[in-house]
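Before anything else, here's the structure in question.
A protein chain is absent from this complex, but the other protein chains hold their places.
Take a look at chain A:
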Amino acid sequence: MSARPITTVKTVVTGIEEAGAGIKLFMLADPDRWELPPFKPGAHIDLHLPNGLVRTYSLCNEPADNTRYVIAVKREADGRGGSRALHDEIGIGDVIGVSLPRGGLEPEARIARYVFLAGGIGVTPFLSMARHLERTKQADFTLHLIVREEVPLATHLGALVEEGRIIVHRTSRTGRPDLAALVGEGGSETMVACCGPESMTHDFERVTAAWPAASVHIERFIAPPPVIDPDAKPFTLSLARSGAEIEVRAGQTMLAALQEGGIDIATSCCGGICGACKVGWIEGKPVHRDRILSPYERERYLMVCVAGSDAERLVLDL
């Protein structure tokens, strides 16, 4: 039994492969080789590194390969430290907690052709998609890989390059390609997707601005933006007993804000029905969204997992 909730999928490093150009592949698996949580082609996961850093990497294996997560990590000497930690400190057998996979592209029956645009190491999510499409023969695809000179993961991409499925554009020789020409005219049966540096995704957004949104996908290494109620406002929690002040962002739950502030709150359902996170309130205008407190109880208590505040400040009995 652990004292704190388990918030990540436990994996162990089962293999590390040098892939050239400063890139290493890391194979992560469950300690018992159990199936891992499923993912869409091209999805990404957060790695919670032993040194406390949290970094996001695309999965480059395909969903059918369901007992491991394979990530490709380029060592960035001047980066923020995640890739250096992985390259220099992580070895086979090390335990790494990872998030549930996010993002990726669910192949749709209506799509007959995919055009992928990748910048450098941004090829990793499309490697997953390419493997998936190669095996399932579900749709045709072309991957335009834009690099300065060296092709990342060359040994893994070689066969696809030879088959003409991957077209390499070396900017050191031919300059930056015209993205509009690469994505072409489009149509309802074509899906275009991009992963690369921000300047590239900006250009991609510009050239696909007139396309239907359902035919354009950008793989970004960030969590999808939360859907925030446009009327939601930030507020401050004052904790009467500890004297702490905690800011709750617009759309954030009190529970999340309290946990970020290091306050230990009992929780269970996180949906306002179980009562585990009941907290007394002293002053303010709470907005109750639970489904269990009576009107009488609501004058004294709230459920921090779902409650909000109609005033800028809410005083809790914590």
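Brief remarks on what is shown
Here, a contact is a pair of C-beta atoms (placed from the backbone, for glycine too) under 8 Å apart; a residue touches a chain by one contact, two chains touch by 3 or more; residues count from 1.
The rule is short, and it goes like this: contacts and distances are computed from a predicted model.
The listed options are "MOSC domain-containing protein", "Nickel transport protein", "Phenylphosphate carboxylase subunit gamma" or "SusC/RagA family TonB-linked outer membrane protein", and the UniProt record of the chain not shown names that protein "MOSC domain-containing protein".
Which of A:A64, A:L100, A:A180 or A:V287 touches the hidden chain is settled by the complete complex: it is A:L100. Interface note: of A:V54, A:A232, A:A266 or A:I282, the residue touching the hidden chain in the full complex is A:A266. Here one chain is not drawn; of A:L36, A:I166, A:L182 or A:A257, the residue touching it is A:L36.
One chain of the complex is left out; on chain A, the residues touching it are 1-6, 8-10, 30-32, 34-38, 100, 266, 268-271, 273-274, 291.
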